[in-house]
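Following this message is one structure expressed as structure tokens.
The excerpt is restricted to a subset of chains, each kept in its original location.
Labels run A, B and C following the written order; every chain starts at residue 1.
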Amino acid sequence: MSLSIRVNEKAFVNGGRKANVLQDVKLSVENGEFLTVIGPSGCGKSTLLKIIAGLDGDYDGRISMNGREIKAPGIQQGFIFQEHRLFPWMTVEQNIAADLSLKEQAIRKKVDELIETVRLKGAEKLYPRELSGGMSQRVAIARALLREPDILLLDEPFGALDAFTRKHLQDVLTEIWREKNMTMILVTHDIDESVYLANRIAVLTAKPGKIHKVIPVDLPFPRSRTSPVFQSIRQRVLKEFEQTEEFSFQEGSGI
Amino acid sequence: MRAVSSSTSAAGPKTVAKQKPTAFRRAWGKGFILPVIIILLWQLIGSLELISKTVLPAPYDILLTFRDLIASGEFFTHLGISIQRAAFGFFLGAGLGLLLGLVIGFSKIAEDYLDPSLQMLRTVPHLAVTPLFILWFGFDELSKVLLIALGAFFPVYINTFSGIRGVDSKLFDVARVLEFHWCKQVTKLILPASLPNILLGIRLSLGVSWLGLVVAELMGSSAGVGYMIMDARQFSQTDKVFVGILIFAAVGKLTDSLVRVLERKCLGWRNSYLGNHK
Amino acid sequence: ESNGKDLKVINIGVQQSLSPLLLAKEKGWFENEFAKEGIQVKWTEFQSGPPQFEGIAAAKLDFSQVGNSPVIAGQAAGVDFKEIGLSQDGLKANGILVKKGSGIHDIKDLKGKKVAVAKGSSGFDFLYKVIDRAGLKPSDVQIIQLQPDEAAPAFDSGAIDAWSIWEPFLSLKTIKSDADILVDGEQIDRYSPGFTLVRSEFAEQHPEEVVRFLKVYDKAVKWQKTHKKEAVDAYSKIKGIDKEVVENVLNNTEPLNEPISERIIQTQQETADFQYELKAINKQIDVKEVVDNSFIKKALKGGDDE
């Protein structure tokens, strides 16, 4: 019972030239697992998430969920897009509810709770053009959480948030994940975040995107970022990541 | 500082909210300047009798004729009937245009089968098909309304279609992920996203329906502004023709303004360019 | 809708000109008469002849009155109608207008001039006749195709030198602006007849209604003749034009309601042949085929159903 990902090849044709973006990406994600994906910018993380969500069917391979192939997107998979993608003609609360009716008591209540959770109290009636970058991102998070999907795919969901809001929402996410036993696949460029949240970390290489390493994180929750085990895993991930880039850094760069 | 403010759309709703009423009124005033100048010049030409009255009657004469038409009640009969015809034709045509625009915009298959035929129909001249309309629908209101509807159909259809095909596919992906039911997809995604284009189509359609009256009322009618114009032309009553033209212009502008008010109301969520104030 | 015996509505077409039909319409005579049979009357106004043939062909029109040229075109196109009466001889209804002081005093002066005319109208036919009479060839004058309402400003502004046109424009221009009639039908003895038409199928199915129609029309014609002043008033009011103009128009276009004479038929045949020659119509026709004087004779004899 799990999500099985097999992408033999995914290519885009850009200006006549074919560019392989993903190659031989094989992953199996257990139900209730938290997988984070890291990799250099442009290596194909977003593309991979879209394929898993069934949004992009033009690849060679097979994604299946509990044995059934995923061919089209649906509410069983939630998706937080990298660029928020709010509906500009809807207010914050309408965006969170999206196709659901705010007149329904249950929805209304859940939406209000979520607005509280993502700290957007007072901004319910604002339109996307009146939101700051971080606020838009939080709306997108709330929209995905409202539907309580079986699998939640998150594409750099906290990229535009300050340290504290980010920490808060990471904790919220962990809580929801443990409570509802969701499967989560989170793309991030923050190594700390990947270690803080994941059961396993998949490190991708670039050009084409291949799985360089899958690193298990066997730490109990809640995790402390300052604990030595955490730091050692972090170092390991950093080292693996470093190998995916063509260039290296001097000692003490301290990332 | 404030001087620059309104040129910045990013200045946000504060500016907009504050300046709206006055800005609106001021804009209205400005719009009248050009027509007034033209009318004055025109009256001057008329008063100096540079051009024969039968060809170009002066504004004052037109006004007198207009007064007579109002006094005799003829004016309101014509106007009433024409507005009714144009309205029916518009709602029928634009409604169908919206519907087909949505359906065909939504479905590539419907496009492949239907759009080419519709595009061919688009350039069939009204004046040439009136005989067919007479054959099929007689000389009654029906054929007039249908003829107007035929014209009103296309701008809304094309604009709706293009509006839909211009919607950012990223938002469609969101709708797919959230598994929007198709009717939610229409009401919550397609309609709002293509609203700017649809409203544009409606504006053009309104104009076309209104203009369609002239041809439609050529077809065996005995009232209506279009009829009035063509009848007056038959008897070289140029002043009456001009009254008709002015009614056309006025009603056209009026309805257009209404749609634009609607535009302002409905498209408040847009963050778009408002024009340079300098 | 009017097939079979149970006739509910008759459709009468009326051109936007000064015809006794308008008077009758105004006074409701047709309505009164046909109401006796439980028949409704529906009026439809037209700007010109051709659409009326479209109406007849589509069986949406039962009666109408049309000028000579469109009738020929209609017949050539195979529209199924009958001429059931002469509504006008049109001797003075057509003419060629020139501006006062234009230096054109004789039809021969038309040589090399710009003459406006609407193709397919009675003025078209008339113009060719005039050219012929002047001993010119059609290529000797510049013929400019203009609809009447477009020719009017062109004429006023001097863009054209002459204009072959009919009433009410003749009266309008001579009275309201500085125009002269260079020549009219009377001077060259040229008829431009107008006819009362009926849709053939209608006539076959309801011959008695055709007679009834002509009777009512006759009443209107007679009324106009005997109540000249009232008629002028009425037209002037309906159409909103000057009484002076109306009176002049009425003087030039005496309404008729009589059988179609051999003389008229002959004129028509000439016109038809001429149009065929010009390739305006694409087959030779015998204009006699559409003449049916039986109804008008019955109507004028009177008293066969009263």
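The definition used in the following text is that contacts are C-beta pairs under 8 Å (C-beta built on N, C-alpha and C of every residue); 3 or more make two chains touch, one makes a residue touch a chain.
Treat the numbers as computed from the prediction; the structure is a model and nothing was measured.
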**Item:** Subunit counts for every protein chain kind in the full complex
**Value:** A x2, B x2, C x1
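Convention: only the chains that are shown with their structure count from here on.
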**Chain whose average C-alpha position is farthest from subunit A's own** = C
**Message:** Which chain is most central here if centres come from C-alpha coordinates alone?
**Reply:** B
**Asked** If you average the CA atoms of subunit A and of subunit C, how many Å lie between those two points?
**Response** 83
**Item:** Distance between chain centroids, defined by C-alpha means - subunit B, subunit C (Å)
**Value:** 38
**Request:** Write out the stretch or stretches of subunit C touching subunit B in their complex.
**Result:** 11, 13, 16-17, 42-47, 51, 54-55, 57-58, 60-61, 148-149, 152-153, 156-157, 168-169, 172-173, 176-177, 239-241
**Prompt:** How about subunit B: which of its residues touch subunit A in the complex?
**Reply:** 12-13, 170-171, 173-181, 184, 188-189, 192-193, 195, 268-271
**Prompt:** Quick one: in the complex, what on subunit A touches subunit B?
**Reply:** 50, 53, 55, 72-75, 77-79, 81, 83, 85, 87-90, 98-99, 127-130, 143, 147
